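Only one protein chain is missing; all other protein chains are in place.
Take a look at chain A:
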Amino acid sequence: MSASSREAIFAAIRANRPKVEAPLPVVPLFDANAPADLVAAFKKMAETMGGKILEHGEDSPIAALRTAVAGRGVIASAVKELPGDDAQGVRAITPDMLPTSLADVEVSVVRAAFGVAETGSVCLPDSRLIVNTAGFLAQHLIVLLDPTQIVANLHHAYRRPEWRQHAYAVFQTGPSATADIEGVLIHGAQGVRSLRVLFCPET
């Protein structure tokens, strides 16, 4: 069925395709007015989109991360800054884990490939999540982002190499959200209830 349907569809397209001159336009980068301070612009948008910035103040980002997850129950980590530690309830995510095995996790910690100032989004590719469900089966998510890895807008974002390298990559922007009931905004529809971004240079 499928092979003949394929031929039928192509034949129909070739017979019906409009004979109109329609060249493919070149898409500009639209960055003439890009903000000078990409970190500040990213922060503002991340918060507008329901995310939070995990501020570390005078502490190191890693100390702030340890404080943020202490006593929070099951923690799953895909970052080297927070290694697996049974005593602390930190589970290191490994590629052999079943996707559903992360369903009991309270907080997942992952590292973004980069961020987008225009929308406050972080790019989470499969290699960084290790197990893809780490990004949305946990109740809460903490994302480490190198402040030097922020692009101005989506035009720059789609010129990055990640989209050609990974089987799965997601722009996550704030937490999972719904407003399907009379427009009441709820965080934590089926994915994470909260998302915090921690600026932490990648070493």
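The definition used in the following text is that contacts are C-beta pairs under 8 Å (C-beta built on N, C-alpha and C of every residue); 3 or more make two chains touch, one makes a residue touch a chain; residues count from 1.
Please note the rule applied: contacts and distances are computed from a predicted model.
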{"item": "Chain not present in the shown complex, as UniProt names it (candidates \"Carbohydrate ABC transporter ATP-binding protein (CUT1 family)\", \"ABC transmembrane type-1 domain-containing protein\", \"Spore germination protein KB\" or \"4Fe-4S ferredoxin\")", "value": "\"4Fe-4S ferredoxin\""}
{"item": "Candidate in contact with the missing chain, chosen from A:Phe42, A:Phe136 or A:Phe199", "value": "A:Phe136"}
{"item": "Chain not shown: contacting residue from A:Ala36, A:Ala87 or A:Val184", "value": "A:Val184"}
{"item": "Positions on chain A where the hidden chain makes contact", "value": "1-3, 5-6, 8-10, 12-20, 22-25, 27, 30, 33, 45, 48-50, 95, 99-100, 103, 118-121, 126, 132-133, 135-137, 153-155, 157-159, 163-164, 166-192"}
